[in-house]
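This view holds just a subset of the chains, kept in their places.
All chains are identified by letter, namely A and B, in their written order; residue positions are counted from 1 within each chain.
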Amino acid sequence: MISHKRNPPIGSSPGTFAIPAASPKPVITLIDYNADGMVERVIDDPSEIPPYLDTESVTWVDVEGMGDEALIRRVGEIFGLHPLALADAVNIPQRPKADLYDTFQLIITRLARINPHDADVETEQVGIFLGKHFVLTIQERSGDVFDPVRARLRAGAAALLKGGPDYLVYALVDTVVDGYFPVLEQLGEYLEGVEQHVFEQPHPSQLRDIYHGRRQLLELRRAIWPQREAINSMYRDDDNPFVSDHVRMYLRDVYDHTVQIIDMTETYRDLASNLMDIYLSAVGQRTNEVMKVLTVMSSIFIPLTFIAGVYGMNFDYMPELREPLGYFICLLFMAIVAGVELAYFRRKGWLGSTRRSDHQAGAAHRTREH
Amino acid sequence: MISHKRNPPIGSSPGTFAIPAASPKPVITLIDYNADGMVERVIDDPSEIPPYLDTESVTWVDVEGMGDEALIRRVGEIFGLHPLALADAVNIPQRPKADLYDTFQLIITRLARINPHDADVETEQVGIFLGKHFVLTIQERSGDVFDPVRARLRAGAAALLKGGPDYLVYALVDTVVDGYFPVLEQLGEYLEGVEQHVFEQPHPSQLRDIYHGRRQLLELRRAIWPQREAINSMYRDDDNPFVSDHVRMYLRDVYDHTVQIIDMTETYRDLASNLMDIYLSAVGQRTNEVMKVLTVMSSIFIPLTFIAGVYGMNFDYMPELREPLGYFICLLFMAIVAGVELAYFRRKGWLGSTRRSDHQAGAAHRTREH
């Protein structure tokens, strides 16, 4: 689950691509719009793009999949992208960031979602290039993450159609960032489930659950922290020629969301770490309880067994054995010894405590059956 | 207890509302005042508000409950609020912050109080809009948190009536922040109670108590930290057109209170974490004590039982069994073995230590009965 960097070979030229082998063939979708309306089409050949770029309208080209280096490079040339910037977008995983170039702004973001198969958090890189009149998005895999934005465009949402490419980028980044909330909610529920079990019935499998949750949170944290920095740098920089003051205010809102996500992530991390403590101490407590039972049983019966052993000896001359009431006196003596010990353990609270926690376990049982 | 973000659907337009379903219908109260006096009335229709806004007097509109999106939007239009700002105020939970817009200042604060039913800390969002001549407050639920301020207005408190809307906002924020002190005091008493019990009689239920306390503190910390930043940004920013220099000094005082609250929260967190250590070591100590009893009992009686077992064997020729004093010599020998072992354990301090801690437990008992 730890993402390994599959970098280009060490010492290779800057701008070398290292596209993951599993990345599918690119599918290119073009949307061109202005306040009057929009055109949407799937592009087979990048050479269909330039005519759209020459107009004043906003051109959004979405590339899903990276499995064709030559195609990607041609797209990059059409948009006039710096080779380093293009390499950043396709070399996965890249740390999220916002880099300003002369003719465009590069934003590397990272989606988070729950993998429906194994319920694990998985992240996916999305590169966004923002130019004066265009937006280019490059996604690792084909997916439907930007569908809500497309739907709003198709529905003729005025704010989007009238907004420039920077407003579109805001809408895309907002979509990416808001995608963290349901992931965090699910993790929160997961942890609360574990929490309830840890208190009710500590079990080694919970250790694995807590560890699993911590790893997921680590993953999320690694993805969201640099995005906060990236968005912050975009909305703080007054001189950025690609972001208007109007959109800057919206970016502040996205920034607030990243801060809130970080907040929640840290709170959950704190919780998971507390849970670990609880689990450990619950195990220690259980050991203690087990010990008490052993000690009480042993301490009571070992001396009694010794007494029985004494009168089981075969010495010729053992006067007690001849006593008519010897056996009953012996049993009485044993009962007294056991009684004294029981009283001692009760005073120490070892019997009571065991009983109380027993009662508790029973209560926990009832709760689980609800 | 972990607050989940119930955000609008991902990818929806900015400014979409996501009002919690449980939020009650809004009740709108309007207070209009200047140095000469005040008017207070409950408003049924937002259209009653504009006449008050056109005057120089301070108009404070308090909306309690959010369960009517259309109504809230109409109020927002009357005050000329940016859709993002309005959405921040009603989309719960929002991270506390202070955002400056062209025609108003938005402050998101978060109340803390002890829920009287389960004695848990609960927080509630309050959005405050501060304009040139108005203050608009939007509360999640209806409550009486601002009643002391209203009472001071009704009582004709000169400082409030003569102060502008910024002074009113100061009074409201001050009320919100000061509400953390009794919550912290109660948590402090709670922890001191747990502390006393942990030392006297460590019990698994205390684990849950400490964990509970830590979660409450985590909750408080998440609420108060961003408020410190928000208030700081308001009192530091000399160019803020909505806050006068006069009120800035009062905001510094509120800022000092948030710092003091954070201080106390961190101190309590430190204490709770120390308590956890104490609990864990107390459990370890108890295990140790239980072990000692078991070891002393077993080590003394197991060898004795072995001796008894030897003389319980049925070999035909066992000379000792025929000795007239054999039985008594055997008992004497057992007594010597037990005595040597007792001396050994006493020298190791295992008997003494047990006794001392026993004495301690007794002392603890007495203390609890006071």
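FYI, a residue touches a chain if its C-beta (ideal position, glycine included) is under 8 Å from a C-beta of that chain, and two chains touch if they have at least 3 such contacts.
What you see is a predicted model, and the numbers here were worked out from it, not measured in a lab.
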| item | value |
| --- | --- |
| Assembly copy number, counted for this structure file with 2 shown | 5 |
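One rule holds in what follows: only the chains that are shown with their structure count from here on.
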| item | value |
| --- | --- |
| Distance from the mean Cα position of subunit B to that of subunit A, given in whole angstrom | 25 |
| Sites on subunit B touched by subunit A in the complex | 2, 4-5, 7, 9-14, 82, 84, 88, 94-95, 97, 99, 101, 201, 203-205, 207-208, 211, 214-215, 218, 222, 226, 276, 279-280, 283-284, 286-287, 290-291, 293-294, 297-298, 301-302, 304-305, 308-309, 311-314, 318, 320-327, 330-331, 358, 361 |
| Residue ranges of subunit A touching subunit B (in the complex, touch as defined) | 146-149, 151-152, 157, 159-160, 170-171, 174-175, 178-179, 181-182, 184-185, 188, 191-192, 199, 249-250, 252-253, 256, 259-260, 263-264, 267-268, 270-271, 274, 277-278, 280-282, 284-285, 287-288, 291-292, 294-295, 298-299, 302-303, 305-306, 309-310, 312-318, 348-350, 353, 356-357, 360 |
